[in-house]
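Only a single protein chain was left out; the remaining protein chains are all shown in position.
Letters A and B name the chains as they come in the text, with residue numbers starting at 1 for each one.
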Amino acid sequence: MPSITVSVNGQEYAGEVEARLLLVHYLRDHLGLTGTHWGCDTSNCGTCVVWLDGVPVKSCTVLAVMADGHTVDTVEGLERNGELDPVQQGFVECHGLQCGFCTPGMLMTARWLLNHNPDPSEHEIREAISGQSCRCTGYENIVRSVRWAAEHGGKEAAGPESGLEAEEVPA
Amino acid sequence: MTATDAGAAPVGFGRMHRKEDARFIRGHGNYVDDVNLPGMLHGAVLRSPYAHARVVSIDTSAAEAHPKVKAVITGETLAGLNLAWMPTLSYDTQAVLATDKVRFQGQEVAFVVAEDRYAARDALELIDVEYEPLPAVVDARRALDQDAPVIRDDKEDVASGTSGKHHNHIFDWEAGDKERTDEVFASAEVVVGQDILYPRVHPAPLETCGAVADFDKVTGKLTLWCTSQAPHAHRTVYALVAGLPEHKIRVISPDIGGGFGNKVGIYPGYVCAIVGSIVTGHPVKWVEDRSENLMSTSFARDYHMRGEIAATRDGKILGVRVDVIADHGAFNGTAQPTKFPAGFFHVFTGSYDLAAAHCKVTGVYTNKAPGGVAYACSFRVTEAAYLVERIVDILAYKLEMDPAELRMRNLLRPEQFPYATPTGWEYDSGDYPNALQLAMDIAGYEDLRREQAEQRGRFERGEDGHLVGIGLSFFTEAVGAGPRKHMDILGLGMADGAELGVHPTGKAVLRISVQTQGQGHETTYAQIVAEELGIPPDDIEVVHGDTDQTPFGLGTYGSRSTPVSGAATAVVARKVRERARLVASAMLEVDPADLEWEKGRWYVKGNPSEAKTIQEIALAAHGTLELPEGVEGHLDATTVYNPPNLTFPFGAYICVVDVDPGTGAVKVRRFIAVDDCGVRINPTIVEGQVHGGLADGIGMALMQVMAFDPEGNHLGASFMDYLLPTSMECPHWELGETVTPSPHHPIGAKGVGESATVGSPAAVVNAVIDALRPLGVVHADMPLTPAAVWRAAQGSPLRTDLAIA
Partner (left out) sequence: MQVPAHFEYAKARTVEDALALLGKFGPDARVVAGGHSLIPMMKLRLAAPEALVDINDLSELSYIRVAGGELRIGALTTHAELLASPIAGEHYPIFHDAERVIADPIVRNRGTVGGSLCQADPSEDLSAAFAAVRATMVIVGPGGSRTVSAREFHVGPYETVVGPGELLTEVRVPIRPGGGSAYEKLERRVGDWPVAAAGAAVWLDGGVVSDVGIGLTAVGAAHFVAAEAEDHLRGEAPTEEAFAATGRIAAAYCNPVADQRGPADYKRHLAGELTTRALRRAAARARGLES
């Protein structure tokens, strides 16, 4: 069985895995990081989106062995030192989630989008999440949540009581 | 959770952040697949590749020899436990694992239990099943042909030919006055008829169905984590079916990743997981994959309808009649209240004042998965609303009348409520014309028709290839099942319990029987209590989903939570308030009748500084205070709410589309939705529910369908084939609201979870057909994919429920 070493949310994990083990199952079942979900068989739904080397990918279509020597970021890594990432706060502010199942994937894509396009239009947000399904929200409030994060994610804290701070771009 | 500067949460109704979000945004939701128990094993189901076949033999020896396999269960194993077949929610029986035949592609044939899910999957390939394929019934319209294959020869009266009816016939059901309706039609100036299909679709929540079964041999207790929208009903059914004592069964619905009616029924996989746990002595997890979900779990709709509408020449609608062939699949497993085999379809009279109406629904078996009632259907209200709104538009086309004008002319008027429909409903309240006018105002209806006229001119002159369509839908739902005398599921009356207790320090715990799958109950139910008692929502814990910790009730589907359990919550909170009055009267040494309530406290009439807050009362109730005669200590109450009637939310929707006749592509430009669900507990959550349902309309109208080929192969068994709308197909939703409280509901609320799913498909379809009007198109069935649109425009529409040849 191949041995792999993967850096996940900044922490190194080493272990033996079957070559066929999917990255999503590695994260959920081997590392206990169940925030990343799975929901289909054909790489469509996007509930499994994580970052691989800083780029959003569908972890159900990546082998864990492909992540050997690489870095993975998941939803569990968004909150830093007890401070929510602006995208997380945005989803709370704007009711961007209902059942929560698509949410981790949406958050990871949103975070990546804002890192590269800090002031996206509604169309750009819709395009960025067009590979991910949501059955609850009709996408309206997801778009609003990302816009909220764009407007409140700068170096200045959002307000005197909010306690939000600018997030470092994950490597 | 960091505080925000958005303002404090209201103590009662109003916009507030959701309490449950804290865990979900951190990836700490607890869904069934997140449950991990020591020693847990994994199950997998082997499924039939054939739609209809005799099972000749099953050889499990190679699978059993796999080093990681702990058990293999077949129909034969289950037959020994009398569990090979189980009752359905419609008084039919359903195979848990096939014994004699397989009757739909994807039907469960065997169950393996292994150490991990990859090994379980490998083991499935080691099971050798010999099948003898049989011809399949795929077309519901042919199910009652003389020579149609027999599907349910497992039923004795079918096998022996003594049932007195066709072997694929399940039921006939009627509503309304046939004679009167026939009279009205016979003498009407205008009669229009149309075959209208509501194709088979599927709710497809993002989380598939699954369970973790943990049977403790020593205590005899079964704990079942399950994706269930109705945990108490499931517990009772397991007790009845599996012979396990009900007090030894605990069903836990943890976080559920969307239900939409897909998670109401009991699936064979759950039963197999339970048996697997009993047999191996370990917890067994079974979670289906997406193809299993799409192929075998509860589909929705599949109503083949012939609708007719009768009217005067100047547009007064007189009557509607409908004949329906209902495709129920191989087992009748619809989750209907017992007396309503076609659910609430008889609400097809819609929002109009009719002289007469009649419907007949014939249920048939086919070689497809069981189901029918799912996907925010409100028990067939979706089919009814679609039928009437489509046929009204066809009438408008025939009369050459504007569809909004035709509707406005025929909508029920406020003074007509409560309104008795020709099919037996009593609508509670509504101001329909107001809602329609509001939708038209938001849409800028006149401007849109003007733009359309100009566009049509350019199209006809060959200057511009594209077409604009405007479609309306005005719907009335019947939700909140229901009065227990008339409505039960498997004999369980549809009343819900609620329990409320206030702790000594003034915090509260509410225990409810309904099961959120994203609707925000942890927040909205706290808000109901807050509204009644003045305790802040953050000080109220809402407990749900665990049958060991909550009162009995029938669960969440058919938009019944707010109408029934929301009412129960208000009632139980008022009981607590009244008990608090008695305690306060002892504290203040006044007569209870001398006390008045303002949110959060009882005060002495005329002397507001003499008061006790609910928190003070709670402490005193647990303390040493001498209580009046007959008043017990503590501050709690229970109730069972039996609704006196259903509630009737309604709405007016307008959809604007741009159609490219050269390719058939449809783009939804705008969607305006005015909803009336009575009093809104949390407007943000209400709007979220509407947004989600509107996306369903886009999906069903334009792309979602489960079609079958002549062999019964399922052509929609993955998300490559069963297409769900994305952020690109959905426009920005433009919402409006009117509020007509329900007169019989304690807080005047009606429920809204399914409204948009009910009302939106007709708006989209009406818009597309409206766009194609210059090409002479009167009707085409959903989904209006580009191919379907193009073919309709050519005058050779596609039949969407069968394979495209």
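A few comments on the model shown:
The rule we apply is simple: a contact is a pair of C-beta atoms (placed from the backbone, for glycine too) under 8 Å apart; a residue touches a chain by one contact, two chains touch by 3 or more.
Worth saying up front: this structure is predicted, and the values here are computed from it rather than measured.
Of the options B:Thr74, B:Thr181 or B:Ser291, the residue whose C-beta touches the omitted chain is B:Ser291. In the full complex, the hidden chain is touched by chain A at residues 2, 18-20, 22, 25, 41-44, 46, 49, 52, 55-58, 61-63, 65-66, 68, 109, 127-128, 130-132.
Interface residues of chain B facing the missing partner chain: 44, 117-118, 120-122, 125, 287, 289-291, 662-665, 702-703, 707, 715-716, 720-721, 723, 725-726, 728-729, 785-787, 790-791, 798, 803-805.
Everything below uses one rule, namely that only the chains that are shown with their structure count from here on.
Chain B has its Cα centroid 30 Å from the Cα centroid of chain A. Across the interface of their complex, chain B is touched by residues 18, 20-21, 25, 28-29, 32-42, 44-45, 47, 74-76, 78-79, 83-84, 88-89, 91-93, 95, 97-104, 107, 122, 125-127, 129-143, 158-164 of chain A. If you check the complex, the residues on chain B that touch chain A are 1-6, 17-18, 20-29, 31, 33-34, 36, 116-118, 203-208, 255-258, 260, 289-291, 517-520, 684-685, 687-688, 690-695, 718-720, 724, 726-728, 730, 732-733.
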